[in-house]
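Everything below concerns the one structure shown next.
The other protein chains are all here in position, but one chain of the complex has been omitted.
For clarity, chains are labelled A and B in written order, and residue numbers in each chain start from 1.
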Amino acid sequence: MGRIKLMGLAVSIGKVTERYPFAPVEVPDDYRGKPVIDPGICTGCGACASACPPQAIQVKEEGEFRVVHLFLGRCIFCGRCQDVCPEGAIRLTTEFELATPNHDDLHQFVRLRMVRCVRCGRPFDTYRHLVRSLREVPFIEGERLLLCPECRAKAPLDWLEGGGDGNEG
Amino acid sequence: MGRSTLEGRFRVIDVSPDEVAEVVRELFEDGCYYATGMGVDERPLNGRFAVYHAINCPKRGVYVILRLTAPENRPSVPSITPVLRGAEWAEREAHDMVGVTFENHPNLERLILPEDWPDGVYPLRKDFPYNRKMAGTEGTAGVRGERHDEATMSVPLGPYHPLLHEPEYFELYVREDRIVGADYRGFHVHRGMEKLAESRMTLNQIPFLAERICGICGCTHSAAYCQAVEEAAGVEVPERALYIRSLMLEVERIHSHLLWFGVACHLLGFDSGFMHFWRAREYVMDIAELITGNRKTYGINLVGGVRRDLSGEKIQKTLKLLELAEGESREVIDNVVGMKELIARMEGVGVLRRKDAREIGVVGPVARASGIDTDVRRDHPYAAYGDLDFKVPVYRGCDVLSRFLVRVDETFESFSLVRQILENLPDGEIINEEYSLPYMEFGLGSTEAPRGEDVHMVLTGGENQVYRWHPRAPTYNNLPAVPLMLEGEDVADAPIIIASIDPCFSCTDHVSIVDAGSGRVLWRGPLLEGVERLRR
Partner (left out) sequence: METRVEDYRKLVKRSLWVFHLNSGSCNGCDIEILNVFAPRNDVERLGIKLVGSPRHADAIALTGPVTRECLPKVVDAIKAVPEPKIVLAIGACACGGGIWYDTYSVVGGVKELYRIMKEEYGMEAPPTVFIPGCPPKPEAIIYGVAVAKGMIEPKQRRMVYVEEGGGDELARMLEEVNGLRHFSAGFKVRRDVNGT
């Protein structure tokens, strides 16, 4: 008995199959799809990298550059990067059509220039992040931000006395 | 709310090795069963190894945690398996992963790690780096199976088999089409999560790791983890967050049960049923996508609350989808339950008697189908379940049909629960991020996953990390019952019997086992043999 009823059910419901890939499908506005870094805004602070559970975003330093590397192949689309980004530079889009035969296509790199420490000359922070930090800390601290963390720790006092080799010309 | 609902969920008791067996026996006779156990390398703190046995006392609504320790130079404690069969795997796991020996354990052999893993290397000891790769493995499909007489044929099932959508290996011993015994080698899906959590991950990354223990019931794992940490750190969770958590847990239960009905129909050779159930299930997936932004991995739980709020518009859409899903599921289930052929394939098949069920400590629908009245949502209320109204279905048939019917009733209870939650959703915050993490505090979180009780134990560490995290998925407790259910049955019934516990292999293996079948059941010459032929 049940079987005949079930057939009737199938007929009454009709066609449920979507036409995809020949017609697009709708996804909710806040679907968690492909994350994209807006390279114009990113300051390279690394908050996303430290929040990313699978380490799909990694921040590395290569000479003059700080490189924010997003590897889509490992991304789990959790959206924690979007939660923690202080600049709103990384967002999850609704894009889900990401398949590609080329592994290289799955990477996004943002290479940002770094500032050198005014004392030891080592690159230590991106310009953008430094500008951003200088805006937000009191001026006395702001001076110290031009030093790399090591130099900052080493000689906090003689900086205040106006010493240091960053003073010329 | 928040903390108060969890208050007194567990007691940690230090026991001496001499008295542990007696304590466990008394607890068992009092109606408690073995939930889970973990070994902990506490050498950096006190130079000792510890073993935590968690025993669930549903009558009292409390978990009793028995803590045993052993000195570094002689890591050995008495086994409780002779008293309580359910502890067998947990003790073997602790032996495998931490290197604690259990005296008088009947079968202290390797459980989780590959056969060719070097002896004396224990991944969960603190001196083992989480990313050390050991030498390559030569492949060890097979169990250290018992030998049988010539009339008995052994039928391998796996590691890749059309029935199993996960790599697992069962060996069935068959005489004239009857199964006389079965053995199991799982843990192909061991991914080293516990070690990963305590080394690379931070507190709020682990919910996402926990979610990936299982792709079907992930939300329940992340909720259990968050509860364990909230318990340890004394975090107040806003009420609205608790309701949203319950909402997603119930949505997950509906999707998981509908999935299982489909798979069960398929295994019984009734593919139309499979198609109809999965069609109805799509609406549930849409609900999940709408609320959380993904169909499967909801990513909604964080320690202290949830990540996404629910707008009025979403509630309205959800209610509409819910109506569709419920109506269509009801129609399909009514039809299927009325089909004599299907019922005949399930009735009296795969019997697990109540006594065995109690001793092994089976959980969830498997326990409830064997007449054991247990449900974590009712016995140890968590999230919003204390405020909600629901029935716990119990059947006494002990067979596959009972397990089917338990799930049918549960599905419709869940539809009602989702409605109750949406109607009574309290206002307020959705997350509390003002908490501090204590050092070496124990926490236990448990949830009723679609497959049964899911227990997570956590020892907090400093610096935004955990010191030890041990999840135990329901299949871990249910799987040892499968060989018992298989004995004396037709070979042709093996797939539905194995599927009747709704095994989740990846949960168990996270450690190691789930199957959702598709494809006819073929008792082909196994892949393994083909492989060996190729090698020669």
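Couple of notes before you dig in:
Keep in mind that, in the parts below, a contact is a pair of C-beta atoms (placed from the backbone, for glycine too) under 8 Å apart; a residue touches a chain by one contact, two chains touch by 3 or more.
Quantities reported herein were computed from a predicted structural model and do not represent experimental measurements.
Annotation: of B:R67, B:K296 or B:R419, B:K296 touches the absent chain (contact as defined above). Within the whole complex, the absent chain has one touching residue among A:C45, A:V110 or A:C151, and that is A:V110. Note that of B:G61, B:P82 or B:G215, the residue touching the chain absent from this view is B:G215. Although one chain is not shown, part of subunit B still touches it, namely residues 114, 123, 128-134, 136-141, 159-162, 165-167, 187-193, 195-196, 200, 208-209, 212-216, 218, 259, 262, 274-275, 278-279, 281-282, 285, 294-297, 504, 506, 509, 514, 516, 518-520, 522, 524, 527, 530-531, 534. Interface with the hidden chain, as seen from subunit A, comprises residues 16-18, 20-21, 25, 27, 39, 53-56, 64-65, 71-78, 96-113, 115-116, 118, 121, 127-128, 130-131, 134-135, 139, 142-143, 146, 162, 166-167, 169.
One rule holds in what follows: only the chains that are shown with their structure count from here on.
Subunit B has its Cα centroid 34 Å from the Cα centroid of subunit A.
Interface residues of subunit B facing subunit A in the complex, by the touch rule stated above, are 200-202, 204-206, 208-209, 212, 272-273, 276, 279, 282, 289-290, 292-294, 297, 299, 307-308, 328, 331-332, 335-336, 338-339.
Residue ranges of subunit A in contact with subunit B, taken from their complex: 1-3, 5-7, 9-10, 13, 16, 27-28, 30-32, 50-53, 55, 76-80, 83, 92.
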